[in-house]
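Heads up, one of the protein chains got dropped from this complex, but the rest are sitting where they should.
Let's look at subunit A:
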Amino acid sequence: MAVLALVLPDNALALQVHGEPEGLYVHQMAHLHYIFALGYFYWDIRRASFTGRGWRYLQMFCILMACWNTLAFIGHLVGVYLDPQALLQTDCYLQTRLVGPLTLHQYLYFITKLDHLMYVPALFCLFLGLRSFYRSVVTASAGSGK
């Protein structure tokens, strides 16, 4: 009997079913997690009392990236709740527009769509920080004759 039960389980319901909104929830939670991690990273840099231009750029990266995460988090929420009728594609995709009269919801949607204006500076700061580290190490090595 036991063998039969294992071979023919019928509706055992052993696995949990992941419905459609779960992906969005996970993504949003990932954003929150990312914000927390950035805050932790920022605090850790300050705690370690690391000084120098590179560490300052890294702190700026944390701040900008945390802001971007917040913007993206809001953008995802706005996207979910935006009425599909609020967007109108006439001839082609490039001519897509938000249909007026514009609401706060639509303005938010538009602003959050420009999130790269936050994301690119964040990565630029990361680049500057690491370049600064690299140059300081090269200078120090040259100074010590190594």
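FYI, a residue touches a chain if its C-beta (ideal position, glycine included) is under 8 Å from a C-beta of that chain, and two chains touch if they have at least 3 such contacts; residues count from 1.
The rule is simple: contacts and distances are computed from a predicted model.
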| item | value |
| --- | --- |
| Name per UniProt, for the chain absent here [options: "histidine kinase", "Acetolactate synthase", "Efflux ABC transporter, permease protein" or "Ca-activated chloride channel family protein"] | "histidine kinase" |
| Subunit A, residues in touch with the chain not shown (by the definition above) | 23, 26-27, 30-31, 33-34, 36-38, 40-41, 44, 48, 87-88, 92-102, 106, 110, 113-117, 119-120, 123-124, 126-127, 129-131, 133-134, 137-138, 141 |
